[in-house]
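With one protein chain removed, the remaining protein chains of the complex are shown where they sit.
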Amino acid sequence: MNSDQLSDQRLQEALKTAYLRGKEVTGKGAVATYIPELGKARPEAVGLCITTKDGKVYKAGDSNIRFTMQSVSKLLSLAMALEIRGYDTVFEHVGMEPSGVAFNSIVELDTRTKPHNPLINAGAIAVESLLIEYKQFEDMLNFARTVCLDPEITLNRQVYNSEMATCDRNRAIAYLLKSKNVIHTNVDTSIELYTKICSINVSAESLANFAMVLANGGVNPLNGERLLKESTAQTVKAIMFTCGMYDGSGTFAVEVGIPTKSGVGGGLLSVVDGKMGIGVYGPSLDENGNSIAGITALKYLSKELGLHMFA
Amino acid sequence: MNSDQLSDQRLQEALKTAYLRGKEVTGKGAVATYIPELGKARPEAVGLCITTKDGKVYKAGDSNIRFTMQSVSKLLSLAMALEIRGYDTVFEHVGMEPSGVAFNSIVELDTRTKPHNPLINAGAIAVESLLIEYKQFEDMLNFARTVCLDPEITLNRQVYNSEMATCDRNRAIAYLLKSKNVIHTNVDTSIELYTKICSINVSAESLANFAMVLANGGVNPLNGERLLKESTAQTVKAIMFTCGMYDGSGTFAVEVGIPTKSGVGGGLLSVVDGKMGIGVYGPSLDENGNSIAGITALKYLSKELGLHMFA
Amino acid sequence: MNSDQLSDQRLQEALKTAYLRGKEVTGKGAVATYIPELGKARPEAVGLCITTKDGKVYKAGDSNIRFTMQSVSKLLSLAMALEIRGYDTVFEHVGMEPSGVAFNSIVELDTRTKPHNPLINAGAIAVESLLIEYKQFEDMLNFARTVCLDPEITLNRQVYNSEMATCDRNRAIAYLLKSKNVIHTNVDTSIELYTKICSINVSAESLANFAMVLANGGVNPLNGERLLKESTAQTVKAIMFTCGMYDGSGTFAVEVGIPTKSGVGGGLLSVVDGKMGIGVYGPSLDENGNSIAGITALKYLSKELGLHMFA
Partner (left out) sequence: MNSDQLSDQRLQEALKTAYLRGKEVTGKGAVATYIPELGKARPEAVGLCITTKDGKVYKAGDSNIRFTMQSVSKLLSLAMALEIRGYDTVFEHVGMEPSGVAFNSIVELDTRTKPHNPLINAGAIAVESLLIEYKQFEDMLNFARTVCLDPEITLNRQVYNSEMATCDRNRAIAYLLKSKNVIHTNVDTSIELYTKICSINVSAESLANFAMVLANGGVNPLNGERLLKESTAQTVKAIMFTCGMYDGSGTFAVEVGIPTKSGVGGGLLSVVDGKMGIGVYGPSLDENGNSIAGITALKYLSKELGLHMFA
């Protein structure tokens, strides 16, 4: 596929169909309720946004509704840590292997010297602990605004408070990491930062923008400004492809073939390398905690537009 | 064997030989250092004490040195919880199966609904959390003084402070238990109580006394006073036999055959059912964290005096 | 408890009540069907037999029905290997720790140098492989007749053939043991021998007799003949207590407190040390694969007659 050959019309039509396909299946999933505040989302909401390197923006449905980034924010933390602390330091504290286990696993953590990868909770907590001496949450919020090309991003206080009340498992992970000398920060501080970053409000369009920057090697294609090092973008994309969808990462790589990261807030961020970014909102989740409408829409787009990495 | 048939002289001689055998091997182990304050123990110290149902006390070596109870205190907590909360409530929150894994394992905990048994850290934290609404640490200290027939038992503040500074793994366990709804208490409170009970100062004689009370079905044989329900003593002894020596419990059951609980402070508490209690102090530990002199001495006593459960 | 003090009448009455209690619950379990031939058993059958050191025999129900020994035969193999190859050789090839996992587990086997213990399939296959150069199946059959005081024991060909057709998992275990150099025999030969020993026909009375011999330290109390070394009986009893009921061994030790081994044929062999042997037949199994009537009957007998090890 060559994005240049994708006419406006074809893209817009494909997006509309993808949206409708996604809409159809929202009833088969359910919104996350383990964080009570997330349970208030409208399950039938679906929003899609594609932004291309040449500056075009395509939207369908609720593409400007705000929702919390949740695990999609692990990409932000990884990117920022790579920029500030460097590749070697980051990967002394976290691996880059798929875990084959659930996002919040402790089981496997204990037998290893460091978390499997930066896209599971344990790995993200380790990555963020590398940032604590260097950056405040405000800095990370500004970083998010920059790479998402979205100055409107803010902290969602209700979700943050709701999550802080239900984060015992993440505290367990952080204390285990501390006992294994992977992190050396105060656990309360680490968990607060981790939870705040999860709780920032984005839209499908913000995610599409960040994905587009990654697709374009770290450069904002609209003005040529470099926002991330090329090596940072490359590392983030490779890890997204192998580890982005938790224990369903391999299947997603085969069936959809687009590096993607999901969050339980209903967000999906997909990088069509060299071409475009795709952002999705769809809070009705499948049994793996991924947006059920989003997966359906991405499968359709991958096939219809030939977006599979190995197509 | 019938304790009545064991003459004073034979017991005293066996104890002396056991002491010398233990003394010989202290150089092959090492004192625990992961809690810095424990590292100050004299590795060559060995103390043994036997107390029999008919009120006789036999001693050898450093039988009155004070040391912290550590994991032997898990017996205290289990006994007290059985007395106050009852069998059913206790075992709704903790299992009674050997874990086959290390004392501070998290690995296996995550796949289960409750800790394996009350004699590993996770299980003891769960058990103590059942006591928090009902009892203060002072009450538990008094309980220890009562069942050990030892009013001199106190909290060792130095060890307590040292442990509190290195208990991240136990905090991880407690938060995991909380996230799984096994405990509902404040984690800081639970960890404080857990660590305090681990840090109380006993002697080999105190342990022998508690063991004798258990051997005698919960009754102080010296004055006939019932200190524990018969069912409590029975349950504690059975769990000691199958789970008391961590992942070496099975081997110890075959080779020594005396229900025993160890602690990294160097203590061992052994119940020769219906006959006597044995207390050991020997801070030089083998690779499993058990007193190396103590194991050697108990093996000798078991053979020499025919104390094996199935002899 | 002192068996001498148990009058004939009290024992007989307790046994009758235990039988009725067991009978009541047979409908709550189911006969094993993974070996098709076992599926033909009458689920409502229940047989109990107690044999005491002083030569008395108490029976209730279907105590003389023949059924296959299945996993109870692991005691035979362990005892014979201890007699012929010795303690050290046996435990170089198998551990003595409870596994905390199911009888036919492979999961945990791969991370260890040898099977957990001789009473799970992997351990029994390892133990029997030690016998292959020394003994034929006929020798083992005769050994069974001797220790069960039952010359009528024979191979059940139908069950044997049925099991040989469904033993892929055991073959997997045997090949894994071979690849780890735990066994060096031909796998086909090992599996044949293993399956044959599982398929010998016993009755509740045969099991009670073998249990009585173990309870009496390896000596046939009826004629004073030593059938097993004292050390063999001691080792077998200790391992039964900690490992005899698979992943329910700890709970059984606490709640019933009698060293017992179960088989999916519906048999249970229980050793009341120094006192008596108990044999059970009850092919309706609970979810752990243990005779549901048998467990119920043993719980009753333990309480009623004070047979708990720590009572």
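As written, the chains take the letters A, B and C, and residue 1 is the first residue of each chain.
The rule is simple: a residue touches a chain if its C-beta (ideal position, glycine included) is under 8 Å from a C-beta of that chain, and two chains touch if they have at least 3 such contacts.
What you are looking at is a predicted structure, and each value in this text was computed from that prediction instead of being measured.
For the chain that does not appear, the touching partners among the shown chains are A, C.
Listed residues A:N156, A:S249, A:S262 or A:S284: the one in touch with the omitted chain is A:S249. Taking the whole complex into account, chain C touches the unshown chain at residues 105-107, 109-111, 168-169, 171-176, 178-179, 187.
The chain not displayed touches chain A at residues 95-101, 108, 116-117, 233-235, 237-239, 241-243, 247-251, 253-254, 257, 259, 273, 308-311.
Criterion: only the chains that are shown with their structure count from here on.
Annotation: the chain A:chain B pair of sequence copies touches via predominantly the same residues, more than half of the used numbers being shared.
With centres defined by CA atoms alone, the chain at the far end from chain B is A.
Work out the mean CA point of chain A and of chain C, and you get 55 Å between them.
Each chain gets a centre from the mean of its Cα atoms; for chain B and chain C, those two points are 32 Å apart. With centres taken as mean Cα positions, chain B sits 49 Å from chain A.
Across the assembly, chain B contributes no residue that touches 2 or more other chains.
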